[in-house]
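Missing here: one protein chain of the complex. Every other protein chain is in place.
Take a look at chain A:
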Amino acid sequence: MSTRDKVIAIIAEQAVLSPSDVTPDSTLEDLGIDSLGLVESIFAIEEEFDISIPFNANDPKESDFDISNVGAIIAGIEKMIAEQS
């Protein structure tokens, strides 16, 4: 499974949706994921890829990690994985 598919699977599980309902354009708000759901998704992504995402729930917009939509999250994770290897 590609990084993109794995991230979508994690987000879809959190949103209790089928992966096919989660597209790169979807925002977390569209998917009904609240702040608690977001930190849980980030935890699951960190566990899956063994990375550490610079995300501060106190001020998500100031974090060095773009969560504006699913596509941005996937791009951020792909970049971190590339930097790690």
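Everything that follows uses one rule, which is that a residue touches a chain if its C-beta (ideal position, glycine included) is under 8 Å from a C-beta of that chain, and two chains touch if they have at least 3 such contacts; residues count from 1.
Keep in mind that, in the parts below, contacts and distances are computed from a predicted model.
Of the names listed as "PadR family transcriptional regulator PadR", "Tripartite tricarboxylate transporter permease", "Nodulation protein E" or "PepSY domain-containing protein", the one that matches the UniProt record for the absent chain is "Nodulation protein E". Of the residues in chain A, those that touch the hidden partner chain are 16, 36, 39-40, 42-43, 46-47, 52.
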